[in-house]
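A single protein chain has been removed from this complex, and every other one stays in its place.
Moving on, here comes subunit A:
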Amino acid sequence: MSTKTKGKRLRTRWRKQDAELTLLALPTTIWYILFCFLPMFGIIIAFKNFRISGGFLSNVINSPWAGFKNFEFLFKSNDAWIIIRNTLGYNIVFIVLGIVIPVALALMVGMLHNRRAGKVYQTMMFLPYFLSWVVVSAVGWAFLSFDKGIVNQMLVSMGGEPINWYMESKYWPYLLIFMHVWKSVGYGMVVYLATITGIDKTYYEAAVIDGASIWQQTRFITLPLMKLVIVMMFILAVGRIFYTDFGLFFQVPRDSNSLFNVTTTIDVLVYKQLKTATVGMASAAAFVQSVLGCITILTANWIVRRIDPDSAMM
């Protein structure tokens, strides 16, 4: 669809239906302008010495240009290294586990003799996905609280020393990874199981007649037919590698300062600085995230289109 022919059609035939459809799309279009496109232009505050008081527009226009000072400030701080390490490090672990564990469990559920039991397990494992991070944080507190928590009570009753969980950063990489897997495994299983149940049964029939073992059926039928979905989920996850789940890294560690080094990702840093009104660095970090995120998502989409054009975004 070239713009030339589009322009020509616009001029020649603007029918009543077009006017009505435009009217129908108008509220949503206004929503997009206000909540998506205005912020895109607001991103220039990363290059400004933005002041918080007063009207937003006059501030954006009148505040002096800062050039790349905000970025210099960000990258010269110690925080920059920490947030890059945490953001990418956790995401890489999450991507790998987010494929290996749900795929393995989906394969196992698909093999259970009792279909109904499989449904029940799957439903139960889907529960954490529907909990908010605030609730998960309360759940975590019930287990990890220093003086009342269940884990410390168990440690003490077994003769051990109670651990001050919210002050000891060495446990948190494992705790965060566990919490992430716990909350998202049900979702992953659903996606992969949908693929498995969609596989034509005659493949297995033929394989069994040829004497294939259960492992061979998995290895040569199920996994190859799941490959496309797995690759797709992988690439989409890689496309979002600069974004992290704010709730996991902010709510679950309860914003504890002793855990700063292992729980601060780019989203947490931006939020904290926004709340403490250090806008310069926050806007620079948000800008870096938006731009790198855009590049990775476009790259991921480009790769998806080469593998399976129907699954690409455009």
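Quick note on the criterion: a residue touches a chain if its C-beta (ideal position, glycine included) is under 8 Å from a C-beta of that chain, and two chains touch if they have at least 3 such contacts; residues count from 1.
What we mean here is this: contacts and distances are computed from a predicted model.
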Complex member absent from the view - protein name from UniProt, among "Hemin import ATP-binding protein HmuV", "Ion-translocating oxidoreductase complex subunit D", "ABC transporter permease" or "Phosphoribosylformylglycinamidine synthase subunit PurL": "ABC transporter permease"
Identified contact with the non-displayed chain, of A:21, A:100 or A:307: A:21
Of A:177, A:191, A:238 or A:303, the one touching the omitted chain in the full complex: A:191
Absent chain, residues of subunit A that touch it: 1, 6, 9-10, 13-18, 20-25, 27-29, 31-32, 34-43, 45-46, 55-57, 59, 105, 108-114, 117-118, 120-121, 123-128, 130-135, 137-139, 141-143, 145, 147-150, 152-153, 182, 185-187, 190-191, 194, 201, 204-205, 207-211, 214, 217-218, 221-222, 229, 232-233, 236, 246-247, 251, 254-255, 267, 270-271, 274, 279, 282-283, 286-287, 289-290, 293-294, 297-298, 301, 304, 310-311, 313-314
